[in-house]
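Of the protein chains in this complex, all but one are displayed in their positions.
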Amino acid sequence: MSRFLRHRLFWPAVILAALLLLNLVFTDHFFSVEIKDGHLYGSLVDIVRFGAPLILVALGMTLVIATGGIDLSVGSVVAISGALACLRISDLGDQNSTGGVLGAVVLALALSLVLGAWNGFLVAGIGIQPIIATLILMVAGRGLAQLVTDGQIITVNSSPYKLIGGGYWLTLPFGIIIVAAVLALTAFLTRRLALGLLIESVGGNAEASRLAGISARGVLMMVYAFCGLCAGVAGLMISSNVSSADGNNAGLWIELDAILAVVIGGTPLAGGRFSLSGTVLGALIIQTLTTTIYSIGVPPETTLLFKALVVTIVCLLQSPAFREKVFHGRGRPTSARPAAEEKATVTA
Amino acid sequence: MTSTTGPLAGRRTLPRKYIPVLVTAALFMAMFVAGGIRYDGFATGQIILNVFIDNAFLLVVAVGMTFVILTGGIDLSVGSVVALATMISAVLLQHGWPAYAVIALVLAIGAVLGLGMGAIIHYFEIQPFIVTLAGMFLARGLCYTIGTDSISIEDATFTAFAQSRIELGGGMWVSPSVLITAVVVLAAAYVLHYTRLGRNVYATGGSEQSALLMGLPVARTKIAVYTISGFCSALGGLLLSFYMLSGYGLHAVGMELDAIAAVVIGGTLLTGGTGYLLGTVLGVLVLGLIQTIISFEGTLSSWWTKIFIGLLLFAFILLQRLIGARRR
Amino acid sequence: GCGSSDGSGGSGGSGDGKITMGFAQVGAESGWRTANTKSVQESAKEAGVTLKFSDAQQKQENQIKAIRSYIQQKVDVIAFSPVVESGWDTVLKEAKNANIPVILTDRSVDSKDTSLYKTFLGSDFVEEGRKAGKWLVDEYKDGTDTVNVVELQGTTGSAPANDRKAGFQEVVSADPKFKIIASQSGDFTRAKGKEVMEAFLKSNPKIDVLFAHNDDMGLGAIEAIEGAGKVPGKDIKIVTIDAVHDGMQALADGKINYIVECSPLLGTQLMDLAKKVVKGEQVPARVVTEETAFTQEQAKQALPTRKY
């Protein structure tokens, strides 16, 4: 039990639960999940469904942050990927042809991968600080997306494409299935295979890792490329959900939300240990927060105050130092290396 | 017996630590010259002064950010605090408050916000990113709560700040804001280089743990830098009010990124401990000059503008990196 | 206005009789805006005006910088769509001192000194909100039951969002049977519009009318409504603003009930005004763009000829 209480994700989970309960007060049947037209339907489903792109982006971001980097360009990649796919599909003779849509999707994802690798190249190959390296693509990439869409919204009318972000499969929203698959893949690569160890090692101490024979370059390339790919998938999802590509606005500010999700999930921005489940939880908290704001009717002017409040509570509760100082008074052992000693003992 | 001075001493004669900043400065000049060759009416002193005039607020904000980044932290709240400062000024002036009282109050509010965030970051050991992000939401939220419309400032003092010109001779001029900014920059450079606070900032950024064990007042230093950053943001907000003569909740959206970018382009490491204020000044100038080049180019569509900014930034960083890096 | 004796206009190109115009656009934040930009660019080409264009990326300070640089470059006329109403006096004075006439497009500035600009060409956001409200009042003039309205606002704090909301409110609040039961920001985007609408649908069992500040949010909301198993345009009536092509299509398909037009195509009018202003001719202080509103029937007719 106490082990459970001390788990790193205990407090974020509590916050999530509290937010959900808060909704119940304002919305009857908030927890009810029914099957409508053979689809799972309900507020909880919505949270996961709308949170899916954020989870994806945040998963990629987690790995980047674990290496001690950051990727600001994900929003632009989201926009580019959606724009390219929709452009290709709108050029198809038959927008409903599965093959054509598949081709467009593959093309968009390939481009996302390349864009991610480009970031990786700047960071690992040339040695530019990640925040600036990815800022370049953040700015230019938004321009590229607008170039692709010509600044307009490209609307498509394709049922196979619609499936990705707005469709259902075996009553489940397809987006959730994609997220589950990507999560499983990431977990497999990092936890079953040894990628996770190498990432954490590079993020923990890059020079020591180099001397231990790790090719930091390779790891970084891979991680940034993966992050690009995740953003690409998220971009497809977002654009498919509304059957249109909006180069101007798709993915705007998603990088901030993604980083926030990662940090709430307990991965330090300085790099090192990371937690995939924490990130998923973090993203769900953010999405639930958004939904809560809509459903309990916080006026748009105060939305941000509400967000500030919740984020503050989350991070205070999560901080061992805060809990100690407030709940136990002073006098418990504190450590020389702040904030890291106890909280990192259990890893997902 | 271990007198190994001889042949080694000569090896590190010229301060190699200044090389990145020098390279940045040289590249900036090169960019200016290139602009002068390409565009008519570009290669004038006033263009550089205009960059200062148009970016005075950003520079002040970036100065505060430099302190924070030097300790290895980050402050995402600056843009919102800037907006909040414009908003509070505008509203209070509208209610007939005297200008200088407003200025003092706004500066105090900024500093207190920074102080609060710094204290939370230090005492509760929470990552700066998340705390200042909450601060960003808070300040922006406060703006909207005050009002969603933009509010004009008609106060005489503010207008005077906004519209007076300080002639430098030869048809060149600067705004009072530039002078304020210059004072801020010089004061900050002095603090960083010649006071204990400044050196503690560098030490904390180099290694917080070591700084602690060396008996440095890490707590005070960390809280101080966020306070400074909050103060600078509020001052930046005032300068922005001078510049725009309006208060608006959507002012300075994303300015935190510009400020961080300016600091980092100036050669300061995001991990803390290395960098110079001069670098930050150059960083702001580079961003400003890119803007100027874009407007002189004048025919770029919206998206080509962005792509072009990206390309210029890329070229700049790449050259900076290739010329500046003679490490291992 | 132009051809001033101190030769300041010389290098700008007015010597060969060609007009140089500096146009400071807000940004490219929406399809509407891009269409606006295109219209200006194309009309400039047709009218033989040399256009210096800059994109401020939604930042007022960038717009001010751009205008400053136009002054520096000694263009013949400056046109811009202000990001916000306030805070233009300083730079406009500089333009005035440099003898460069200024035309405002799309929205006005709140400066007391109206001599700072020659004219203002654009739509009236408040009026658009009112038009939407009037349609609503009209539509329900027979009933007495409460009408539950939900509103999808534009980006919080942005001028169109503020004004459209105000205009709508003004008309609708006159009749107590209209109740705005939920109002959230959808950031003018389809994705957000859909997301917010889904939440509305879950937390409010009975929604009669949706008022969206632009077509895109309305289009997103339509998907949400369909997803909840309701029929947009019937179960929930929808009124939006803008009249972009996709919106008109939905209107013609019966999924939207009414669209208030807000036309981005003011390029031609702008060029005419610019020429007059540069020649020193008198122009009216306020030129309203030709705009209307569409019902479903009108949409079906208008759709085939619609450029945008």
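Labels for the chains are A, B and C, by order of writing; each one numbers its residues from 1.
Keep this in mind: a contact is a pair of C-beta atoms (placed from the backbone, for glycine too) under 8 Å apart; a residue touches a chain by one contact, two chains touch by 3 or more.
Keep this in mind: contacts and distances are computed from a predicted model.
*Asks:* Just go with whichever of "Sugar ABC transporter ATP-binding protein", "Phosphoribosylformylglycinamidine synthase subunit PurS", "Nitrogen regulatory protein P-II" or "PP2C family protein-serine/threonine phosphatase" UniProt uses as the name of the absent chain.
*Replies:* Of the names offered in "Sugar ABC transporter ATP-binding protein", "Phosphoribosylformylglycinamidine synthase subunit PurS", "Nitrogen regulatory protein P-II" or "PP2C family protein-serine/threonine phosphatase", the one UniProt assigns to the missing chain is "Sugar ABC transporter ATP-binding protein".
*Asks:* As a test of the contact rule: which chains in view would the missing one touch?
*Replies:* Per the touch rule above, the missing chain touches A, B.
*Asks:* Touch as defined at the start, partner being the missing chain; which of A:L102, A:A181 or A:A194 qualifies?
*Replies:* Per the contact definition at the top, the residue touching the missing chain is A:A194.
*Asks:* Residue by residue, what part of chain B touches the chain that was omitted?
*Replies:* That gives, for chain B, the contact residues 1-9, 11-12, 15, 17, 193-196, 199-200, 202-203, 205-207, 209-217, 273-274, 328.
*Asks:* Could I get the residues of chain A that touch the absent chain, sorted low to high?
*Replies:* Listed in rising order, the touching residues are 192-195, 197-198, 200-201, 204-205, 207-215, 219, 272-273, 331-337, 340-342, 344-345.
Assume only the chains that are shown with their structure count from here on.
*Asks:* Mind checking the centre-to-centre distance between chain A and chain C? Centres are C-alpha means, answer in whole Å.
*Replies:* A distance of 34 Å separates the two centres.
*Asks:* Which chain B residues reach two or more other chains?
*Replies:* 144, 148, 301-303, 305-306, in rising order.
*Asks:* Give the residues of chain C that touch two or more other chains, as numbers and ranges in rising order.
*Replies:* Residue numbers touching two or more other chains: 28, 34, 37, 156.
*Asks:* Which residues of chain A touch chain B once you look at their complex with the stated criterion?
*Replies:* 68, 72, 126-129, 131-133, 135-137, 139-147, 151, 247, 256, 259-260, 263-264, 268-270, 300-308, 311-312, 315-316, 318-322, 325, 336-339
*Asks:* Can you list the chain A residues touching chain C in their complex?
*Replies:* 26-27, 29-30, 36-37, 41-43, 46, 50, 146, 150-153, 155, 166, 238, 241-244, 246, 248-250, 290-291, 293-297, 299-301, 303
*Asks:* Inside the complex, what are the residues of chain C that reach chain B?
*Replies:* It comes out as residues 11, 22, 25, 27-28, 34, 37, 41, 51-55, 57-62, 64-66, 68-70, 72-74, 84-87, 89-90, 93, 110-112, 155-158, 161-162.
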